[in-house]
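The complex appears here minus one protein chain, its other protein chains still in place.
A and B label the chains in the order they appear, each numbered from 1.
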Amino acid sequence: MDFFKRHFFVALSAVLGLIIIAYVGARGNLQLVFGVVVPYMAALIFVEGLVYRVIQWARSPVPFRIPTTGGQGRTLPWIKRDLGDKLDNPSDTPHLIGRMALEVFAFRSLFRNLRTELVKDPDNPEGARLIHWSYKWLWLGAIAFHYAFLVVILRHLRFFTEPTMGLVLMLDKVDGFLQFFTPAVYLSGVVLVAAVGYLLFRRITNPAVRYISLAADYFPLLLILSIGITGILLRYFFKTDIVAVKELAIGLATLHPKLPANLSSLFFVHLFLVCALFAYFPFSKLMHAPGVFMSPTRNMVCNNRWVMHVNPWNYPVKFHSYAEYEDKFRDAMIEAGIPVEKEQ
Amino acid sequence: MADYKNEFGFFAERPKVEKKLFDRNKVIAGLVIFIVMITIPLWQNLGKTVAAPAPSLDTPVIKQLAAKDKKCVMPTEWMRANHMQMLVDWRDNVVRTKEQLVTTSRGREFVAPDGKQYLASLTNTCMECHSNKVDFCDKCHNYVAAAPNCWGCHLEKGKKLAEAK
Partner (left out) sequence: MAKTPTPAELLPGLSYKPPEKGWMDVKPDFRPGTYCNPAAPKWMEWINYPYPAARSIPEDNWELPKDWKEIVLQGMEDRLQRFRSLKVFFDICVRCGACADKCHFFLGTGDPKNMPVLRAELLRSVYRRYFKTIGRVLGEIAGARDLTEDVIKEWFFYLYQCTICRRCSLFCPYGIDMAEMTLLGRELLASVGLNIDWAMASVAQCYDKGSHIGAPPQAFKDMVDFLAEENERITGINTMPSINRKGAEVLFVMPSGDYFADPGTFTMMGYMLLFEHIGLDYTLSTYAAEGGNFGWFISHEMGKRLNAKIYAEAKRLGVKWILGGECGHMWRVCNQYMSTWWGPVDFLEKPVSPITGTKFENASVHKMVHISEFTADLIHHNKLNLDPQRNAHIKLTFHDSCNTARGMGILEEPRYIINNVLPEGNFVEMPPNTIREKAFCCGSSSGINANENMELRMQGGFPRANAVRFVHEKYGVNHLGCICALDRATLPTLLEYWVPQVEITGISELVGNALIFPDELERTTDLRDRDLVGFGELAEEAGEEEE
């Protein structure tokens, strides 16, 4: 098997394996484990792992202020800087917050994405030239995926809150506004699966991206895709008793866990995959979520020349001092008429 | 300058990185915000016992039924998960004479697994027994925040009669 197949099929088998484990467990007598123990463990691993990883990062200092500047910097007061410059090259904290907000909420850097291609050009003596154009599909896929996932997660709060949060009720209306099918189809679910599908399709079909992809790249995509599909199946096709689902969920949320009967095996598969995602999160590339806040090329004000940045491990270095230098070249310097400190 | 030789030549001291959290306040603030954000929905009921809804079967019609007839058109367990799908099928069959999906109703007829025939009607059959929408239907619907649009047309029986008068 080649590199791609090895990595893809390992990820695929891992997800299928998780599905089988959950199915067998739910069919067997392990509903308590999969309904109560595993969710608690996953939540603990998620929170503790994430906090631990962030703290591990923070144990290393940021020795230099190295923001990547994406616009005109603050120099002379009359040099024109539009809002884009101020956000892409922030010279104060409010604009830095703006830059980070754009990055986190709008994927600003990805929005900048270009596609560069080598095209045949018979007019050129070499027969080809490069062209660059704005390429927003990756941005669109990514932002659709992330926001759809966010809405899906928020909607699930109806299982964890009693009375259900107003926000959730509102989302429910907006998300199902098409009033298509019964129960009403949630756009977020469809968008989530479509966007993950696109990202997976792109990863497999784009030769360059496939070349760099590891099992760790396919696994979360396949996992989230499976979560989306099992969720859709549960809502529209193989229904389970959602009163029982809520009893389970709110029992977990209030720390009074209880395991209602009447939960389908498919539900346990869905739940277990979600738990797997949460538990996997801190050990994976999914840490890009907290990571973007810690990225020194984005989270620093571009004020190097007027605010000193301190490096906690700054140390003296040996350099060729002027005295040594003059000792070495004194005669030549005197001869050339260059002023010296010591004539002899 | 001491003649300590590191991998790159000379400097006074090997750079030592203090064992501590750098940007401590910002990092901790960020983590606290994160934890607060993900737990906010849980605070309200934390530690409390949230009772599961108990839909009431206490209606005059059900009371009058003989013990052996005290059962729904389909098994209770099945109804809990699938009643909405059955009602949709009924509607579609009645309104659009579509083929059945999950149950065995044709037109206005519904044949239960035990062979008994029912009129496929939310108002006339379901709510005949379950005339207590507030204590039966709404209990679970509110609990799981389901907002079925049945009640746009199908009013409760009592109300309907009252309005008719």
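Worth a mention:
Rule of thumb we're sticking to: a residue touches a chain if its C-beta (ideal position, glycine included) is under 8 Å from a C-beta of that chain, and two chains touch if they have at least 3 such contacts.
On a predicted model such as this, the values are computed, not experimentally measured, just so you know.
The chain not shown here is touched by just one of A:182, A:264 or A:295, and that residue is A:295.
Touching the missing chain, out of A:70, A:197 or A:257, is residue A:70. Even with one chain removed from view, subunit B keeps its contact list with that chain: residues 5, 7-11, 15, 17, 22. Hidden from this view is one chain, which touches subunit A at 2-4, 6-7, 10, 53, 56-66, 68-81, 85, 88-89, 103, 107, 109-110, 112-118, 124-130, 132-134, 138, 142, 206-217, 283, 285, 287-288, 291-292, 294-298, 302, 304-311, 313-314, 317-322, 325-326, 328-329, 332-333, 335-340.
Definition applied: only the chains that are shown with their structure count from here on.
Rounded to whole angstrom units, the spacing between the C-alpha centres of subunit A and subunit B is 30.
Interface residues of subunit A, counted against subunit B in their complex, comprise 47, 50-51, 54-55, 58-62, 157-165, 168-169, 172, 182-183, 239-247, 250-251, 253-256, 260, 262, 264, 290, 293, 312-318.
Subunit B makes touch with subunit A in their complex at residues 1, 9-24, 27, 30-31, 34-35, 38, 41-42, 44-50, 52-53, 77, 80-82, 84-85, 88, 140, 142-148.
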